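All protein chains of the complex are present and in place, except for one that has been dropped.
Each chain carries a letter (A, B and C) given by its place in the written order, and its residues are counted from 1.
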Amino acid sequence: MRKEITSKDVRKFLSNNIVPIIFIVLCAVCIPVAGYTGQYLVDQIITRIVRNSFLVLSLLIPIMAGMGLNFGMTLGAMAGQIGLIFVTSWNIVSIPGLLLAAIIATPIAVVLGWFCGSMLNKAKGREMITSYMISFFMNGVYQLVVLYGMGPVIPLSNSRVILPRGYGVRNTIDLLSVRKSIDNFWAIRLFTDENGTGGITIPVLTFILIIALCLVIVWFRKTKIGQDMRAVGQDMEVAREAGIKVERTRILAIIISTVFAAYGMIIYLSNMGTLNTYNSHSQIGMFSIAALLVGGASVSKASIKNVFLGIILFHLMFILTPQAGRNLIGQAQIGEFFRVFVSYGVITLSLVLYEIRTRREKAESARNLALGQKQEEKA
Amino acid sequence: MDRAMEILKGFGLPRLIITLFLVALFIIAPFAGISVTASITDVLGRFGQNAIMVLAMVPMIHSGCGLNFGLPLGIISGLLGATLAIETGIHGPVSFILAILYSTPFAIILGWGYGKLLNRVKGGEMMIATYVGFSSVAFMSIMWLILPYSSPTMVWGYTGQGLRTTISTEGFYYHILRDTLSINIGHLSISLAEILFFAFFAFIIWAFLHTKTGTAMTAVGSNPVFARASGINIDRQRTLSVIMSTWLGALGILCYQQGYGFVQLYQGPMYMAMPAVSAILIGGASVNKANITNVIIGTILYQGIVSMTPSVMNSLIHTDMSEVLRIIVSNGMILYALTRKTGASR
Amino acid sequence: MSEMSKSLLEMQNVSKEYNGNPVLKDVNFSLNAGEVLGLVGENGAGKSTLMNILFGMDVIHQTGGYGGKVLIDGQEVKFASPLDALKAGIGMVHQEFSLLPGFTAAENILLNREPENKSVLSLVFGDRANTIDRKDLQKQAIAAITKLGVQLDPDMLVSEMPVGHKQFTEISREISKSAIRLLVLDEPTAVLTEKEAEMLLKAIRNLADQGISVIFITHRLQEILDVCNKVVVMRDGRIIKELEAADTSIAEMAKLMVGREVSTDKPKQDHDERKISDKIVLSVNNLWVDMPGETVRDVNLEVRDGEILGIGGLAGQGKLGIPNGIMGLFPAGGKVTLNGSEIPLNNPRACLDSSLAFVSEDRRGVGLLLDESLEWNIAFPAMQIQNKFLKNYLGGLIKWRDQAAIKEVTEKYISQLQIKCTSSTQKAKELSGGNQQKICLAKAFALEPKLLFVSEPTRGIDIGAKALVLQALREYNRKNGVTIVMISSELEELRQICDRIAIITDGAVSGILPADRPSEDFGMLMVGKTKKEAM
Partner (left out) sequence: MKSAKEIFDIRFFVRLACIVVIIALAVFLYNFGKERTLLVDNWTIEINGTSYRAEDWAKVSVDGQKAQEYSPRMRISFPLRGRTHTIAITYDDKSFNEIELPVVEFKLEHDSSLISIPALVAGLPAEECIQEFIVQPAPEAAAEENPEEAIAEQDAGFGDMTMEI
């Protein structure tokens, strides 16, 4: 039997997927204007997926636990950076360096995640703004530690990391020693030209890691704790009545997210090759969240599919707009501003749509009641 | 004793620590070779510059819209007013009045739209306000590039298109309030005009809250269901409060510019909401209660710390930790207000 | 069958006080395995307190415990928490569903008791790292559903279920708990359609046949006759009578439920012979109101000039929805006419403008500005609606709050209603419940309405304050000729003060009777018999 597609279904589909649709249209318009080759774009997209997917995946679990978008993932990014600062200072190179950075980052991320989770338990119903402010607050603490603690209190001395004045970490740290060490461990190059440059590079090991994390998340949904989180996410009171430890479960969700974000940041920075000590983490939360939302996720619902679709669309837009701006108006800056506007705009739009949708669902019951009476009258 | 504890509790521990910290700074200052009178001049100057932006928080808190993280919207109206006033090329005090006049319609229109939006997202105002602010800043960044301004003081010299990132108010309304009616006692200089300017608007807000409409607004913030049951149009009160906040934000940035000397475009307004939000919280406001006293105390405490810490710290330990300290204190204050059990209705 | 003779649950002289007010006195009954016990009584008769005691709820411990003994299998028990009660095999299904909308029936049935696959990872990450055994989960859920004997798809999402299936899911959850021996059902049929209710009753019998005892709380007395072995009727914290279901009737139960001793049967107050004109002030046609928990489906009502009309009925039947809907606090539809002109619904302002006023049952949520002064609370609506207590400047452009006038009116009502407070600027949240209620009345009086809705004016306040509040209402009616519509769950209170009483069941008016009719008549209306049958 063929299902009739009514205009109502179309409208519902559009309103539920408005953000990805906007982006697909946007990208479709920008691709010819920017004039990049398909090969270049594919290679760029692969690089972005490698860089960002771990970070974006880390956002899924708090959404599952009903805590909204975890703006506090910045805390995880800080932990990852601290791990990298240590290994760079100690001169641990290549994959062992990254592994060690991850080991160092884990306990820091756990503590930060616990702090963030406990704070959010005190601000139920406004988790997002609170996690956002936590990221700002902890940014200050991070700067205190990195700028004044490292050197005198935490004994680091490597001149590649520490400023000549003897305390504080440099603005930028060159991560040459660990740069792309996971990506290059096993990379497949396709369509290279005669010089062996250009073309598409596929870092197999990184992809294996990302797929492994996806599997972990799939597995996680099937565990008891995953089930508990879904329960808590739907209704805290019902979950509490059933004997689930609500507060603990929520804290765990944030801790897991923070730890994954720390690993994600390590992968991200190792791919980038430089660490902007005072900047890298501060915007990464925003960009990851925007990417996830572009993929069609909402404040209360997100899947692995959203993550990858989101990264592809969001970063395609990010690559295209400056060039499109230059070709169209002759100013790349407009494109740069535009993509930032779009990032913020997407988050705003998604938040607004979410709130409106929640209220609309509440209003539904009144309509049903009026309908019921009318039907009775007819009968 | 209990009474004292009660007062202390009402005052709040973080506020107490901040006050004591500021007092300590003033006590240490002379020993660190810093002139107290110069410091006071500085703090009062900053007070005059920033107080109106803090005042812009009051109407929205009163109507229950929470902390106005969307202040950048008001600032943008102010920037539009400022740039249009400079574009006319009229110098002197008139340019300041022009800037206020030009920015008013923008503030009303933007505030109206912003208020309508916030009415549709009751309960999630603060997060959405933050991102409305950010998006509008990013949007205006594009606009500053393409709007057809032509005044040579504002436009990039070499391309002849797009506004500069910072525009000097020198010759227009630089120190238009700061240098009027200023009292000089030794090194202490107090700008009466600036303070009177603030006092005037603080009085208007105070008076407004004593009228019928102001009373309704407070009731909406205190208990929206009660207000609705009493026949108040909640949405209209909220929209009105948002328009007021936005307009005060526009005035605030103009007042800031005359003291600071520059119009900051592009990403300038991005994070300007945070200091204002944390100042009013330091002053004793909560997410849904605020008054003029909170504004005055908060601005003095916040600006006191911002201006005193760098100089004192620098001369004591030769390390400028002030910026980091400011980030921790101001954001910590907001976090404290958000995670407090009381006033958790929104 | 020697097992059957020994009682599973026995209550001996159970009593309970809240702040010195006795709410349960000397409750004695026993229940054998496999028996179904019907528990009936008006709201506030003590049913829920009794159940709270049985389950060891926190609210009991926090208010000083209880007197008497609860015995299970002849052994005295004192449960520290509902979890202990659960361990002893007692389960309860509450009136409000405690279900997760995004989970399937099976997941809800075994919520937090999911069967798990042991995995090695649990050694490191703890038990919660075990994966859930979906197959076993399904099997256990189906087992529980079969035991109950109803049709229920274990894979259906709760959000997509009809109400009846939700109820079945709740009951299945209790049954799936191992060692369940006693099940308490609190008004399980209230939200069900007739067919679903039938199925449920069958399921209850089914359970009883399997040896599970059931305590069945309901207001639908026919169901009691259909399914129970015996009936316990409670009133005012006492067990009035224990009956065998086989030899009683609805009429008898209804009488026992609401009936008072002969001496108090006649309302105490003098029904001063007064003429109520036939003029209709307010007429309500086909009103529906979407108020959660108090849905109004189809109400038709006429209020006469100068009378006090009572609206009664059991909780959840929709009596509270009527004033809330008319005053625009909840989405409503239908037609409401005041003195011949139609009042737009969903618009509180229009109601207030046409001289209606409302004292809400939700004092703290709707009735008061808790953080503001008494002056504000009393003067606010009058100021906003009727521009009272304002000074006009600049030709009315500036409407300044007239603090002196506000103070004056506040003090007037403070003395008139004997409100206990330190001053007129005290914050409303600092007052006691009774005084808060008086503030709410003063607020409405200050509006000088033609018709006043008063919803549950005596809920949660002490006896002294109750009498004062009722007295104030009556005086207001007599002196100012204001028509009052009073909604209350306490029938006696309505009978004391009202001229006529309408009873609401299932979101509609089941009958309107003069207040001096015997209380059994009201009882019959309450339990769903139409006016005709009650006669």
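By definition in this document, a contact is a pair of C-beta atoms (placed from the backbone, for glycine too) under 8 Å apart; a residue touches a chain by one contact, two chains touch by 3 or more.
Values in this document were obtained by computation on a predicted structure and should not be read as measured data.
A.B. asks: Please pick, from A:V161, A:A253 or A:V340, the residue that touches the omitted chain in the full complex.
C.D. replies: A:V340
A.B. asks: Of the residues B:T213, B:Q267 or B:N291, I need the one that contacts the missing chain.
C.D. replies: The missing chain is touched by B:Q267.
A.B. asks: Among the options A:V93, A:V145, A:A187 or A:I356, which residue touches the chain absent from this view?
C.D. replies: A:V93
A.B. asks: Among A:G76, A:G117 or A:G168, exactly one should touch the missing chain; which is it?
C.D. replies: Considering all chains, including the one not shown, the answer is A:G168.
A.B. asks: When the complex is taken as a whole, what residues of chain C touch the one chain not shown?
C.D. replies: Listed in rising order, the touching residues are 122-124, 126.
A.B. asks: What does the interface between chain A and the hidden chain look like in terms of residue numbers?
C.D. replies: Answer for chain A: residues 48, 51-52, 87, 90-97, 99-100, 103-104, 143, 147, 159, 163-165, 168-171, 177, 272, 277-279, 282-284, 287, 315, 318, 336-337, 340 touch the chain left out.
Everything that follows uses one rule, which is that only the chains that are shown with their structure count from here on.
A.B. asks: Looking at which chains touch, is this a line, ring, star, complete or other?
C.D. replies: Here the contact pattern is complete, since every chain touches every other one.
A.B. asks: Between which chains do we find the greatest number of C-beta pairs in contact?
C.D. replies: More C-beta pairs are in contact between A-B than between any other chains.
A.B. asks: Could you please state the distance in Å, as a whole number, between where the Cα atoms of chain B are centred and where those of chain C are centred?
C.D. replies: Here the centre of chain C sits 49 Å away from the centre of chain B.
A.B. asks: Calculate how many whole Å lie between the centre of chain A and the centre of chain B, each centre taken as the average of the chain's C-alpha atoms.
C.D. replies: 32
A.B. asks: Using the touch definition from the top, which residues of chain C touch two or more other chains?
C.D. replies: Nothing qualifies.
A.B. asks: By residue number and range, which residues of chain B touch two or more other chains?
C.D. replies: Where chain B is concerned, no single residue meets two or more other chains.
A.B. asks: Quick one: in the complex, what on chain B touches chain C?
C.D. replies: Within the complex, chain B touches chain C at residues 210-213, 215-216, 218-219, 222-223, 225-226, 228-233, 289.
A.B. asks: So in the complex, the part of chain A that touches chain C is made up of which residues?
C.D. replies: 219, 222-225, 227-228, 230-231, 234-235, 237-239, 241-244, 363, 365-366, 369-370, 372-373, 376
A.B. asks: Would you mind writing out the residues of chain B in touch with chain A in their complex?
C.D. replies: Residues of chain B touching chain A: 69, 117, 120-124, 126-128, 130-132, 134-135, 137-139, 141-142, 145-146, 162, 274, 319, 321, 324-325, 327-328, 331-332, 334-335, 338-341, 344, 346.
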